[in-house]
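Below: the structure, in C-alpha coordinates.
Of the protein chains in this complex, one is absent; all others appear in place.
Let's turn to chain A:
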Amino acid sequence: MKFLNLRLKINGEEKIIRVGSRERLLDLLRRLGYKSVKEGCSTGDCGSCNVLVDGVLVNSCLMLAIQARNREITTVEGFVTGRKLHPLQESFLEFAASQCGYCIPGILVTAEYLLSVNPNPSEEEIRRILVGNICRCGGYTKIVEAIRTASLLSRERR
(Lines give C-alpha, C1' and ligand atoms only; values in the text may rest on other atoms or scores of the structure.)
Protein backbone atom coordinates (compact mmCIF):
# COMPACT_ATOMS: atom_id res chain seq x y z
CA MET A 1 0.00 0.00 0.00
CA LYS A 2 1.06 3.57 -0.61
CA PHE A 3 -1.17 5.19 2.03
CA LEU A 4 -2.15 4.21 5.53
CA ASN A 5 -4.49 5.60 8.14
CA LEU A 6 -2.30 5.93 11.22
CA ARG A 7 -3.36 6.20 14.80
CA LEU A 8 -0.82 8.02 16.96
CA LYS A 9 -0.58 10.51 19.81
CA ILE A 10 1.16 13.83 19.40
CA ASN A 11 1.84 15.81 22.58
CA GLY A 12 -0.91 13.85 24.34
CA GLU A 13 -3.51 14.35 21.59
CA GLU A 14 -4.91 11.24 19.83
CA LYS A 15 -4.93 11.52 16.05
CA ILE A 16 -5.92 9.39 13.11
CA ILE A 17 -4.16 10.64 9.99
CA ARG A 18 -3.74 9.45 6.44
CA VAL A 19 -0.04 9.33 5.54
CA GLY A 20 1.88 8.41 2.41
CA SER A 21 4.54 5.68 2.50
CA ARG A 22 7.27 8.16 1.54
CA GLU A 23 6.45 10.67 4.25
CA ARG A 24 9.00 10.91 7.06
CA LEU A 25 7.91 11.62 10.62
CA LEU A 26 9.56 15.04 10.15
CA ASP A 27 7.37 15.78 7.08
CA LEU A 28 4.21 14.64 8.86
CA LEU A 29 4.85 16.74 11.97
CA ARG A 30 5.54 19.86 9.93
CA ARG A 31 2.50 19.20 7.74
CA LEU A 32 0.39 19.08 10.90
CA GLY A 33 1.81 22.40 12.09
CA TYR A 34 4.45 21.26 14.58
CA LYS A 35 6.92 23.73 13.13
CA SER A 36 9.36 23.46 16.04
CA VAL A 37 10.63 20.34 14.28
CA LYS A 38 13.26 21.58 11.83
CA GLU A 39 14.97 20.00 8.86
CA GLY A 40 18.71 20.60 8.79
CA CYS A 41 20.80 17.86 7.22
CA SER A 42 18.15 15.16 6.47
CA THR A 43 20.73 12.46 7.27
CA GLY A 44 20.82 12.16 11.07
CA ASP A 45 23.81 14.43 11.57
CA CYS A 46 22.48 17.72 12.99
CA GLY A 47 19.75 16.93 15.56
CA SER A 48 17.46 19.82 14.60
CA CYS A 49 14.62 17.37 13.85
CA ASN A 50 14.92 15.48 17.17
CA VAL A 51 11.65 14.38 18.82
CA LEU A 52 10.69 11.81 21.45
CA VAL A 53 8.90 8.66 20.34
CA ASP A 54 7.50 6.79 23.35
CA GLY A 55 9.99 8.80 25.41
CA VAL A 56 13.00 7.76 23.28
CA LEU A 57 15.05 10.39 21.46
CA VAL A 58 15.12 9.90 17.67
CA ASN A 59 15.83 11.86 14.50
CA SER A 60 12.44 12.42 12.86
CA CYS A 61 14.22 12.78 9.50
CA LEU A 62 15.29 9.12 9.71
CA MET A 63 11.93 7.63 10.57
CA LEU A 64 9.05 7.04 8.20
CA ALA A 65 5.77 8.47 9.50
CA ILE A 66 4.27 5.00 9.07
CA GLN A 67 6.76 3.68 11.62
CA ALA A 68 5.24 5.99 14.24
CA ARG A 69 1.91 4.13 14.15
CA ASN A 70 0.43 3.56 17.62
CA ARG A 71 3.25 5.53 19.24
CA GLU A 72 3.38 8.69 21.30
CA ILE A 73 5.33 11.64 19.89
CA THR A 74 6.58 14.62 21.88
CA THR A 75 7.75 17.87 20.30
CA VAL A 76 8.63 21.21 21.91
CA GLU A 77 5.02 22.38 21.34
CA GLY A 78 4.10 19.77 23.96
CA PHE A 79 6.45 21.30 26.53
CA VAL A 80 4.18 24.29 27.12
CA THR A 81 1.24 23.93 29.52
CA GLY A 82 -1.31 26.69 29.02
CA ARG A 83 0.87 29.77 28.89
CA LYS A 84 3.51 28.30 31.16
CA LEU A 85 6.89 27.48 29.67
CA HIS A 86 8.83 24.34 30.52
CA PRO A 87 11.69 24.84 33.04
CA LEU A 88 14.20 24.15 30.25
CA GLN A 89 12.63 26.86 28.11
CA GLU A 90 12.69 29.31 31.05
CA SER A 91 16.32 28.50 31.62
CA PHE A 92 17.22 29.00 27.92
CA LEU A 93 15.57 32.43 28.09
CA GLU A 94 17.34 33.27 31.33
CA PHE A 95 20.75 32.43 29.85
CA ALA A 96 19.96 33.89 26.40
CA ALA A 97 21.10 30.51 25.11
CA SER A 98 19.58 30.95 21.67
CA GLN A 99 20.71 33.07 18.75
CA CYS A 100 18.88 32.41 15.46
CA GLY A 101 17.05 29.60 17.27
CA TYR A 102 17.01 27.05 14.43
CA CYS A 103 18.79 24.34 16.41
CA ILE A 104 17.10 25.11 19.73
CA PRO A 105 13.93 22.95 19.56
CA GLY A 106 16.10 19.91 18.77
CA ILE A 107 18.41 20.80 21.65
CA LEU A 108 15.48 21.27 24.06
CA VAL A 109 14.06 17.84 23.19
CA THR A 110 17.53 16.33 23.57
CA ALA A 111 17.92 18.02 26.97
CA GLU A 112 14.49 16.79 28.10
CA TYR A 113 15.49 13.24 27.11
CA LEU A 114 18.79 13.57 28.97
CA LEU A 115 17.06 14.74 32.15
CA SER A 116 14.54 11.89 31.88
CA VAL A 117 17.30 9.27 31.90
CA ASN A 118 19.79 11.22 34.04
CA PRO A 119 18.17 13.94 36.23
CA ASN A 120 21.50 15.31 37.42
CA PRO A 121 23.92 15.31 34.48
CA SER A 122 27.45 16.64 34.78
CA GLU A 123 28.74 19.26 32.35
CA GLU A 124 30.66 16.49 30.59
CA GLU A 125 27.50 14.40 30.19
CA ILE A 126 25.59 17.38 28.78
CA ARG A 127 28.37 18.14 26.33
CA ARG A 128 28.55 14.51 25.30
CA ILE A 129 24.89 14.17 24.41
CA LEU A 130 25.03 17.46 22.49
CA VAL A 131 27.56 16.09 19.96
CA GLY A 132 24.46 15.16 17.96
CA ASN A 133 23.09 18.71 17.91
CA ILE A 134 24.82 21.18 15.66
CA CYS A 135 24.49 24.89 16.42
CA ARG A 136 26.10 27.04 13.76
CA CYS A 137 25.41 30.41 15.41
CA GLY A 138 27.21 30.51 18.66
CA GLY A 139 29.07 28.47 21.17
CA TYR A 140 27.59 25.81 23.37
CA THR A 141 28.57 27.37 26.72
CA LYS A 142 25.25 29.11 27.41
CA ILE A 143 23.28 26.11 26.18
CA VAL A 144 25.19 23.83 28.56
CA GLU A 145 24.76 26.26 31.45
CA ALA A 146 21.02 26.57 30.76
CA ILE A 147 20.55 22.79 30.80
CA ARG A 148 22.64 22.37 33.95
CA THR A 149 20.69 25.11 35.75
CA ALA A 150 17.33 23.68 34.68
CA SER A 151 18.35 20.28 36.06
CA LEU A 152 19.36 21.82 39.40
CA LEU A 153 16.15 23.87 39.65
CA SER A 154 13.90 20.92 38.88
CA ARG A 155 15.74 18.88 41.53
CA GLU A 156 15.14 21.59 44.10
CA ARG A 157 11.47 21.65 43.20
CA ARG A 158 11.12 17.89 43.70
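The rule is simple: a residue touches a chain if its C-beta (ideal position, glycine included) is under 8 Å from a C-beta of that chain, and two chains touch if they have at least 3 such contacts; residues count from 1.
In this text, contacts and distances are computed from a predicted model.
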{"item": "Choices \"Archaeosine biosynthesis radical SAM protein RaSEA\", \"Cytochrome C oxidase subunit II\", \"Phosphate transport system permease protein PstA\" or \"FAD-binding PCMH-type domain-containing protein\" - which one is the UniProt name of the chain not shown", "value": "\"FAD-binding PCMH-type domain-containing protein\""}
{"item": "Contact partner of the left-out chain, one of A:Leu8, A:Leu29 or A:Val58", "value": "A:Val58"}
{"item": "Of A:Ser36, A:Thr75 or A:Thr110, the one touching the omitted chain in the full complex", "value": "A:Thr110"}
{"item": "Residues from chain A at the interface with the omitted partner, ascending", "value": "1-2, 4, 20-22, 24, 42-45, 47, 50, 56-59, 61-64, 66-67, 69, 110, 113, 129, 131-132"}
